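Of the protein chains in this complex, all but one are displayed in their positions.
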Amino acid sequence: MKKFLLALTALSVALMCGCSHIEEYEEDIETTEDEVEIQTVNVSNKDYYSRFKGQDISINVYNWGEYIPDGSEEGILNVNEEFTKLTGIKVNYSTYATNEELYAKLKGGASTYDIIIPSDYMISRMIKENMLEPIDMSEIPNFSNIMEKFRDPEYDPGSKYSVPYTWGTVGIIYDKTVVDEEDIGWDILWDEDYAGSILMFDNPRDAFAIAENLLGYSLNTEDSEELRKAAEKLKEQKKVIQAYVMDEIFDKMGAGEAIIAPYYAGDAVMLMDEFEDLDFVIPESGTNLFIDAVCIPKGCRNKEAAEMYINFLCEPDVAYAVADYIGYSTPNQATFEMLDDEVKEDGISYPDDDFIEEKTTVFCNLSDEANLEMQTLWTEMKSSEEQTPNRVIVPAFMAICVIASLVILIRRYIKKKKDIF
Amino acid sequence: MKKLISAPYLLWMAVFIIIPLIMVAYFAFTTTDGAFTLDNLAAVSQYSNIFIRSIWLAAIATVICLIISYPLALILARIDKSYQSTVLMIVMLPMWMNFLLRTYAWMTLLGNNGLINAFFGLFGLGPFKMLNTQGAVVLGMVYNYLPFMILPLYNVLAKLDKSVIEAAQDLGCNNTKTLIKVIVPLSMPGIMSGITMVFVPAISTFIISRMLGGGSNLLIGDLIEMQFLGNSYNPNLGAAISLVLMVIILLIMTILNQFDEDDDRVLM
Partner (left out) sequence: MKKLSKIYLALVMLFLYMPIFVLIVFSFNVTKSRSVFSGFTFDWYIKLFHNELIMTSLLNTIIVAVIASVLATVLGTAAAIGINSMKKLPKTLVMQGTNIPIINPEIVTGVSLMLLFVFFAARMNFEFGFVTLIIAHITFNVPYVILNIMPKFRQMNPNIYEAAQDLGCSPVSAFFKVVLPEIMPGVISGFLMSFTFSLDDFVVSYFTSGATSQTLPITIYSMTRRKVSPEINALSTIIFLVVLIVLVAKNIIERRSVLKKGVK
């Protein structure tokens, strides 16, 4: 048997060597940086942070995937570790992929979290459903670092429940070596020339927004007819879509598996840093502007420690590390001033104010009926058959069942006869 | 005294097996406010295409598993006894790897730039679209659940009385005839338990369809997961779908049980 194993190993190795030869055109993925700057955190008020030292407290943080510097690359700050070092509070960190997942987990899971980072519309939904704990802003001195325009937002009047973490827009990431077009708009996501190479959001709100934008509806429409038409549009798109994904996009776009994908600007920055062939565009027809903010959910076990964590995230050094690593735009004035001009002016992370004013919409929370309708339409769209529905399947299955039961009956009959003799 | 000793387990069974199932049924028949309704069950019919797709794909995967496993189990059963356990171990080894990792491995193999397409590229073929298709989902099912088919078949075939086969040959059966008339009928219990052990996990998986199906080939499992922890939170609908799934499995198993003449099921 050993021979088989050996042969197998040899075969697979041979296969792989062969492949590595023909794929030489692919560039090395790791970009080597000449100088690695080590990030550090300096806080002004050490006393504030040392209150809980030695008390063996822990907090549960529930955040988006790829949404915090985790020290995975050299010189990158590990925010949670730094926080523990500074305060002695242990951080249990876990991640989700969409706002809706977060909502489901909180609503039905009975897990307790101390920190969550939902987006604007989800925050107002959670406020409405009494799922959030009001934050004591006097415990968060660094709230003063937050830009004036991000205080008192529409989704959380008076900033009672949330402290902005990052913001950004949605646009299209594409491989510029393949897509050679000008004026890229949302309709490219329906373009049959790129069929099989397009990725799409795997959450209803972002996906519907794109369809609504294309159809000229408001991104916050609650009109049942408009929602249905948008769903129709998304169904139409299904045949050109390779996969519905969220953070898998990093892998698929990076490896050249897909060519076009709508995603958040911050992640686009991160991807473009790593892969030169990728480019990003915010369609002229307009887009969604989102704000992700830190909240404390009801049932939090240690509110003061949670508030300390929020304050830590608002430290200019920390917020800088966040903005630098995840690529999203910062609402933190002190951090914004620390950024390179290059970043401020690239038009991706910080589009100019006129564009924001005229072309972007912030999601609002929809009515319960509209939310339910969107969910249902979304599931229906995703479950619909992408190819022409195969009419053979149902009758074939029925036929098999009928034949099976007939066989059973006949066998039983024969058996009975045998038993008699 | 002897009866009392099983009391803790009976209590456990009642609380953690029976009551949860009753709760699923309760959720399936109520609204979020707790009022009785049939709407959830009615809403399930809306997703009948997902049910049909799941049954269909799981059935294909089961049949492929059976076709691959039967000859393999026959070969394994006939190998020299001193090697048998080693060979069986080698066949079973991949099953002990975490199934998420195994499925992930196929993701990297099947991609447009994956190794298989690179291999075809050597001959100037492709690239073929393999990932994110129903074929990929079936492949994932076959790969993950193949051992569940091999093991019961092997168990039955290894215990098969050699003298019966010899008798059949003495009575003038050729090899094919012996196989069809003697070996297959005698291995029926193994076939049936293999089918159940492949079909049930295959019809209810949500990982395989998510990782290899690209999110557009939803299966029943995905639908249930979406209602509880996914993008469309609605536990009542989720419970209704779970209930229907249980009924379907129960029906299919009753049909299968009819073929199984001996009541001795070959588990594991």
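Points to keep in mind about this one:
For reference, chains read A and B in written order, and residue numbers begin at 1 within each chain.
Going forward, a residue touches a chain if its C-beta (ideal position, glycine included) is under 8 Å from a C-beta of that chain, and two chains touch if they have at least 3 such contacts.
Note that this is a predicted model, so its numbers are computed, not measured.
Remark: the omitted chain is touched by one listed residue; of B:Trp56, B:Tyr143 or B:Tyr233 this is B:Tyr143. From the options B:Leu38, B:Leu100 or B:Leu171, the residue with contact to the unseen chain in the full assembly is B:Leu100. Of the listed positions B:Ile68, B:Ile165, B:Leu179 or B:Ile255, the one in contact with the omitted chain in the full complex is B:Ile68. As for the chain not pictured, it touches chain A at residues 4-5, 7-9, 11-13, 16-17, 19-20, 23-24, 26, 28-30, 58, 60, 62, 65-66, 72, 81, 92-95, 97, 108-113, 246-248, 250-251, 254-255, 299.
In the full complex, chain B touches the hidden chain at residues 1-10, 12-13, 15-21, 23-24, 27, 68, 71-72, 75, 78, 85-87, 89-94, 96-102, 104-109, 111, 113-115, 118, 143, 146, 196, 200-201, 203-204, 206-207, 211, 221, 224-225, 228-229, 235, 238-239, 242, 245-246, 249, 253, 267-268.
Operating definition for what follows: only the chains that are shown with their structure count from here on.
If you average the Cα atoms of chain A and of chain B, the two centres end up 32 Å apart.
Listing the residues of chain A that touch chain B in their complex gives 1, 4-5, 15-16, 18-19, 22-23, 26, 98, 100-101, 103-105, 107-109, 196, 202-204, 238, 241-245, 255-257, 372, 375-376, 378-380, 382-386, 389, 393-394, 397, 400-401, 404-405, 408, 411-412.
Chain B contributes residues 46-47, 49-50, 52-53, 55-56, 59, 83, 86-87, 90, 111-113, 115, 118-119, 121-122, 129, 131-132, 214-216, 218, 223, 226, 228-235, 255, 258-259 to its touches with chain A in the complex.
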